[in-house]
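The other protein chains are all here in position, but one chain of the complex has been omitted.
In order of appearance the chains are A and B, and numbering begins at 1 in each one.
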Amino acid sequence: MDAIFLQVLNGLDKGGAYALIALGLTLIFGTLGVVNFAHGALFMLGAFVAVAFKSILSLEQVTIDPTRMTAWGTPMEIRQPFVEVWFGDLGATVLEYSVPFAILAAIPTMLFIGLVMERGLIQFFYKRPHADQILVTFGLAIVVQEIIKSIFGANPIPQPAPEIAKGMIDFGVALGFDAGNVVYPAWRLIYFLFSLSVIAVVFAFLQFTTFGMVVRAGMADRETVGLLGIDIDRRFTIVFGIAALVAGLAGLMYTPILSPDYHMGMDFLVLSFVVVVVGGMGSLSGAVLAGFLLGILQSFASMNEVKAIFPGIDQIIIYLIAVVVLLVRPRGLMGRKGVMEH
Amino acid sequence: MSKFKINRRTLLKGSAALGVGLATPTIFSSKAWAAGYTNEPKGSTVTFGFNVPQTGAYADEGADELRAYELAVEHINGGGDGGMLNTFSSKELKGNGINGKKVVFVTGDTQTKSDAARASAKRMIEKDGAIMITGGSSSGVAIAVQGLCQDAGVIFMAGLTHSNDTTGKDKRANGFRHFFNTEMTGAALGPVLKNAFGADRTAYHLTADYTWGWSQEGSIKKYTEQIGWKTAAAVRTPLGAGDFSQYITPVLNSGADVLVLNHYGRDMVNSLTQAVQFGLRDKQVNGKDFAIVVPLYSRLMAQGAGENVKGIFGSTNWHWSLQDEGSKAFVKSFGQKYGFPPSQAAHTTYCQALLYADACQRAGTFMPSGVGAALEGFKFDGLGNGPTEYRAEDHQCFKDVLVVKGKENPTSKYDVLEVVEVTPRSQVEYPASLLGGELGPYNNGSA
Partner (left out) sequence: MKLLAMSRNDILLFVGFVIFTLAGPIILEPFGAGYPDLLQKFAIFGIFALGFNILFGLTGYLSFGHAAFLGAGSYTAVWTFKLFSMNPIPAIILSTLIGGIFAAAIGFISLRRTGIYFSILTLAFAQMSYNLAYSVLTPITNGETGLQLAQSDPRVLDVALGRDYGAVLPSSDFFGLEMTGYPGFYFCAIFLIICFFIKIRIFRSPFGLMLRAVKSNQNRLNYTGVNSRPYDLSAFIISGMYAGLAGGLLAVTDPLAGAERMQWTASGEVVLMTILGGAGTLIGPVIGAGAIKYFENIFSAFNDTILMNAFSFLPEVLQSAAVSVTSLFVGEGWHLTLGALFMLIVIFLPGGLMEGFKRISAMIKKRMNGGSDGSASSNPTTSA
């Protein structure tokens, strides 16, 4: 029982990441009608905002210690981050909390990247065939990741969570399990709650603001909204920025779980498309639902008991679900007719 | 039916004639048909082919291999400080190239994909006239390229490949491996693990679900069960799973007190980071401290796991902190040229380039069968691993194996591992028949 409960937690955690990426992706589909193959790259860029933030913070003062030598016979360099030199313990604390603090840097950065991308490239592809959109955004994704590779290298770069969130939380006792049986890493719980709040904020924004109302109207019937004299394009630009931000934050907060490397965006790309399609193209709640559903089913499929019956099921579960859902429900769980069917 | 009994020479003539008929006179001048063996060097230079991953997950490892190759070529041609040429027990190489020919090289990207690696190797052989191919950072690629080199009639000096199959089930006469394998890792780790954790332990394996992972899982199981450990479960994980939480949580309450991570590269970084995140390093089970073991360590990759590697046991082919003369000389010339210490991938590829060059010099030819004969049973020292032998039966190097541990107090970002024990060669040796496979005859290529 506790094993199943833990797998649900794992699934919710994973699902949080899936849902966040898929949310932005489906938002872009629904509003702009663009197939964005660079969405994984945005997730990766978010993670690298954390990396860059930390490396700027830990710019080092280099002093040369002539009394000690490296193994290859040059004088040893003593490195100490400037923030520690200048601010002492406070500086060290800021460094330790670099992952959550990087959110402050990520919000303007990701919004900016999103706006530049939309104005500089995507807007010229609204009327172009989906194949063209795929080619250009895929090209962009490659260019972005190669730039990251040339700056940060190809190896993963560790981004530890703050010391306080590194421990485990034993909350099974409160739910009636034996002590020590249901423990879960604090950071993963934080990630799950974080993804829930981001989803809530996005929904509230679209539901309760005038801006959101116009965007939703635009999603439903773009032409009519345009005829009403509303400049829908400008709003859609902002929507793209928001989608980029959501993907970026998802990537940033995920770094203590997955050490970021330049290729991580591509790994999430296919998966996020599957999530979006299972949820139904252009359906926000569908994307969220499918994200959590796939996360949980993926966790269950990895259990030894399940794998004993279906060997290798954890290798294909995501795709298997996609096939079954699409055959039973032609437009995914909550898709609308006519969206991206041509 | 008599068609099938044509001998090879008439066959070649026939195909050449047909080729001419179909196409162009350039076939006559094509190198493949004219030389005594594939790409026999005729001018004043000889071309090496360095086939390393330049894109994909192992790009940094590939870059380090390339650095080491460039250094090796420099040293063979007499440049730089000579590096390990000065400590190498064979003194045949004089710093004037090989057999009087200067070494030049071409490079290619394996992308860590068998097809791309073979295409890249073929280009170097067919277009650039490479006399040998070397490099790589995974066993799948190594075995694929080794097979290609056998067909093409050039020597393959394997780079980083740890699977038993490279010099076991899939061994080929034209292929040679300096790196160690999972069998040696198991033999070396077993006793060290017994000393560190005792004989009464239960292990839980997480294994990358492909041939190398299975190979390593098998070896570690074999040697840990020999020292009395039990195996609770061995769970296969998809390659590149990213988040391993769904495989780690079942470990928590499984009753196992050791977690063995048969992962490499990014999988290793992620699974280790997440296992530590789930508190496995600080956990107590059955009154014993829970332990994590990463049988194959790569220092370059361990950096990606950061402080999570602290105190975690594993094995490695070589480490830059070794204090023998060969290692010191190599670290010195590499460090001075590039500003940081070399990785084990760099070390093994540097050695392979040197060993190949030396064998050609001793054989007085570049012909694969001649070079192979010079390498077979070759005993040498001074390349950083102590006395080493290229075993004739399977073209595998036998040398001491390093058991390492994540360092508790690193002094720099390169200083993440410390050597716990140097397991002597005698302890990791096994009969060649154990792993099966057939070397077959050498292929010198088109005559």
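Just so we're on the same page, contacts are C-beta pairs under 8 Å (C-beta built on N, C-alpha and C of every residue); 3 or more make two chains touch, one makes a residue touch a chain.
Remember, it's a predicted structure, so these values are computed and weren't measured experimentally.
Undergrad: Which shown chains does the hidden chain touch?
TA: A, B
Undergrad: Can you tell me which of B:41, B:97 or B:140 touches the chain that was removed from the display?
TA: B:140
Undergrad: Per the definition of touch given earlier, which of B:150, B:333 or B:388 contacts the omitted chain?
TA: B:150
Undergrad: Among B:101, B:118 or B:347, which one is in touch with the chain left out?
TA: Per the contact definition at the top, the residue touching the missing chain is B:118.
Undergrad: Tell me which stretches of chain B touch the chain missing from the display.
TA: Where chain B meets the chain not shown: residues 1, 3-6, 11-12, 14-15, 18-19, 22-24, 26-27, 30, 32, 54-55, 59, 62-63, 66, 105-109, 113-116, 118-120, 122-124, 126-128, 138-140, 143-144, 147-148, 150-151, 165, 170, 209-212, 236, 238-239, 438, 440-441, 443.
Undergrad: Need a quick check: the contact residues on chain A for the chain that isn't drawn.
TA: 35, 121, 124, 128, 130-132, 134-136, 138-143, 145-147, 150, 266, 270, 273-274, 277, 281, 311-312, 315-316, 319-320, 322-323, 326-327, 330-332, 340-342
The criterion applied here is as follows: only the chains that are shown with their structure count from here on.
Undergrad: Sort out for me which residues of chain B touch chain A in the complex.
TA: 56-60, 63, 209, 233, 235-238, 240, 242-243, 245-247, 249-250, 252-253, 266, 269-270, 273-274, 277-279, 300-301, 303-308, 320-321, 328, 331-336, 341
Undergrad: What residues on chain A touch chain B, complex-wise?
TA: 2-3, 6-7, 9-11, 13-14, 17, 70-74, 149, 153-158, 160-161, 166-168, 181, 183, 185, 187-188, 256-259, 261, 263-264, 267, 298-299, 302-304, 307, 312, 314-315
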